[in-house]
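As you look at this complex, bear in mind that one protein chain is not there, while each of the others sits in place.
Order of writing sets the chain letters: A and B. Residues in each chain are counted from 1.
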Amino acid sequence: MSLKNPMTPSTGQLAQQSFGHSESRGDARPVSFARRVLDQPAAKLGFVLTGLVLLVAVVGPFVVPAWTGYGSNSFAGKPFRTGVFGTDNLGRDVLSRFLEGGWRLLMYSALATVLGVGLGAVLGMFAAFRRGWLDAVIMRFGDVLLAIPQLVFALLAVTVLGPKGWVLVLVIGVTHAPRVARVIRSATSGVVSEDYVLASQMYAVPQWKILSRDVVPNIMGPLMVEVGLRLTYSIGAVASLSFLGLGMQPPTPDWGLMINENRIALSLQPWGVILPVIAIAVLTVGTNLIADAVAGASAGRVRSTRSARKKSATAARGVTATSPDPALSAAPAQGAAPGETPAPEQNATKEL
Amino acid sequence: MILKRLGVSVFVLLAVSLLVFVFTLMLPGDPAQAILGQQATPERLAALREQLHLNDPWYTRYLTWLGGLFTGNLGTSAATGGSVNALLASKLSASMVLLVISAVVAIPVGLLLGTWSAMRRGRASDQTLTGFSLVLAALPEFVIGVVLTTLLSTTVFKLLPSVTMAAPGMRVWDYPLQLILPSLTLILVVVPYMIRMTRTTMIDVLDSGYVEMARLKGLPERQVIFKHALPHAIGPVAQVVAMQLAWLAGGIVVVEFLFRYPGLGQAMVDAVNNRDVQVVQALSMLIAAFYVVVNLIADVIGILANPKLRTETRS
Partner (left out) sequence: MRRSEQKARDRVRGTAVPRATVDTAITASHLSLGVTGGDLILDDVSFRLRPGRILALVGESGSGKTTAALACMNHLRAGLELRGGTVELQEGASRFHRDAVDLLTLPEAKMRRLRGGTIAYVPQDPALSLNGSLRVGEQIAEVLRAHEFGRNAHERDDRVAEVLSEVGLPSDREYQRRFPHQLSGGQQQRIGIAMAFACRPAVIILDEPTTGLDVATQDLVLKTIYQLTTKHDVAGLYITHDLAVVARVANDVAVMLHGRIVEDGPAERLLRRPEHPYTRALLDAVPDMQGARDMGGGPAVSPVAAVRAPWDRGRAAPGQMAASASGTPAGTADDAAATTGTGHPENGAAVRERGAGGVVGTGRQDAPVVRLRDLRMAYGSAVILDGINLDLEAGQTTMLLGESGSGKTTLSRSVAGLNDGYTGDVLLDGEVLAPSTRRRSNEQRRRIQYVFQSPFSSLNPRRSIGDSLQVPLQMSGDLSREQRRAAVADALDAVRLGRSYIDRRPGELSGGERQRAAVARALVNAPSVLVCDEITSALDVSVQASVIELLRELQHERGLAMLFVTHNIALARHISHRLAVLERGTLVDYGPTDSVLRNPRHEYTRSLLRHVPTLEEAG
């Protein structure tokens, strides 16, 4: 970039920088975040996969009796009859149940994600912003929650409160919170230690305004990664609980539950298991691909103006010590695992 | 420093026990009633209340329960009326077998593939492996399990048993073939994470100034990797392994249920269905303790592998 600048000595009165400083204003604007996400093929694939399953789950319930000829719980014929996808052990139409069985899973997962990420983000942000005892209390409490695997915690709650929808949403959301809080806290403390936050403090900008104008916009990257990741794990957790028979209850048509109901007859009538398994697999893979692409974009691992510039600047000593991106410590790997990695300092995500 | 970590671990465990205990208090209505159902006679209810110490104040019950945990008495199962210890003893060993097999396979495979991938960064083999692990990492355990069952045991090939045989008195390992599917599922669940995180750690280390310096000093590549790079990866990798072990401990619930494997996970699901709070509590504590211990070990390894932390400990 810099080499193209012809060397013009004493460039006139106004030139504040004589010899065309390498990263000068001629540079293109930084590529927008959404652009950087979508520039990755994996992201496109992720959106397509997620969109497909979403379509089935959302449109499915509206076409069920009309299109398939049977309601999801109505008797369609002899058990294990062969047909398009056949009937299940109670003689219900597999296709109808499949088409109607997705929206609850999606809704509960989305609600749990919103709850978990919202709660975790707020707690993490306050912990980093306020520091001191509030920070200590929030994070220690998080450590305690982290010691119990998400699923085990959910089982504990279901034992006591029963397998109800709001219990699933609540317990999955709450168990996401400390994991999200950790990531957001580290991103926020990176931002809070920046001088522009100090400058706002100096100008006596109200705290809420500092949070909303200085902090939040600068942690959007990790926050979006968390949304994608937690959605993947919420889907997995809700479906797992239904599969265990501890989520949705019969006779509700639900993908997780269908797998549970039909797996005994896997060799006799595989469709009852295979359809929902494929749907869940495609959905989680899709959301995980999106989360990964978002992580990549926010960690600057995608080629952009800035990374190209940085590359050529590695040649000389980087005078700018400050990294442009808040270090992430998310891991679109281990969400539900107890404890996010505190290990590799930056982006354990993967930088694939 | 190690002592400090130990203190934190003890604190976390105590806090977890309190949290787990609080759940019993949240049981709606009368736990005895819930267990026995609407038809229960008042005498039986009273007897059960007495048996469960329901008439004591909550802190006495907590201390009794906690004391029980320390002395190895996990309480009485409300559903079967027998002791929780007896209920879980045989299942513990079955689950341990599964855990150990999975860990012994998964840890070396994950670490080696992760390191290999990091060293071949950017090449086709690395990209394939990372892409593959990204997809696998997204799948819930039961999806992997069902797919494996379909492939290897029912629809496509019929090689392996899809359900565990465990007649009373028989041990799971008496028939080793039935261990393959559950272990394979667990392995496939944790290996992708290990690959990805090991890879990230190794890339960090390989990109570091001291590794570049070691090369500029003209050291042989083997020495650069084994003497300069690897020691720095020990601490972070120990964390990764600890996390995955803890994850396995949670993952056995679904996998055991799927394969009807007579272990702790299956017991847990049964207990939840029976609303057998004592058993669920005991298992939660057991799993939490496993998590805490494994993490503590990883922390200690991290401290010992890092001269800076180590020397701080000494002073």
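Just so it is clear, contacts are C-beta pairs under 8 Å (C-beta built on N, C-alpha and C of every residue); 3 or more make two chains touch, one makes a residue touch a chain.
All values derive from a computational prediction rather than experimental measurement.
**Q** For the chain that's been dropped from view, list the shown partners it touches.
**A** Computed over the complete complex, the missing chain touches A, B.
**Q** Using the touch definition up top, pick the residue from A:A34, A:L90, A:L134 or A:L198 that touches the left-out chain.
**A** Checking the options A:A34, A:L90, A:L134 or A:L198, the one contacting the hidden chain is A:L198.
**Q** Of B:K91, B:H232 or B:R275, which residue touches the hidden chain?
**A** Missing-chain contact among the listed residues: B:H232.
**Q** Which residue numbers on chain B touch the omitted chain?
**A** Touching the missing chain: residues 207-210, 212-220, 223, 227-228, 231-232, 305-308, 311.
**Q** Would you write out the residues of chain A that touch the absent chain, in ascending order?
**A** 1-3, 5, 7, 9-25, 27, 29-30, 194-196, 198-205, 213-214, 217-218, 306, 308, 311-322, 324
Simple rule for what comes next: only the chains that are shown with their structure count from here on.
**Q** What is the distance, in whole Å, between the centres of chain A and chain B, each centre taken as the mean of its C-alpha atoms?
**A** Here chain A and chain B have centroids separated by 23 Å.
**Q** How about chain A: which of its residues touch chain B in the complex?
**A** On the chain A side, the touching residues are 42, 140-141, 143-153, 155-161, 232, 235-237, 239-240, 243-246, 256, 259, 263, 266-267, 270, 273-274, 277, 280-281, 284-285, 287-289, 292, 331-334, 336-339, 341-352.
**Q** Can you tell me which positions in chain B touch chain A when the two form their complex?
**A** These residues of chain B touch chain A: 8, 11-13, 15-16, 19-20, 23-24, 26-28, 127, 130-131, 134-135, 137-143, 146-147, 149-150, 154-155, 162, 192-193, 196-197, 199-201, 203-204, 235-237, 239-240, 242-244, 246-247, 249-250, 253-254, 257-258, 268-269, 271-273, 275-277, 280-281, 283-284, 287-288, 291-292, 295.
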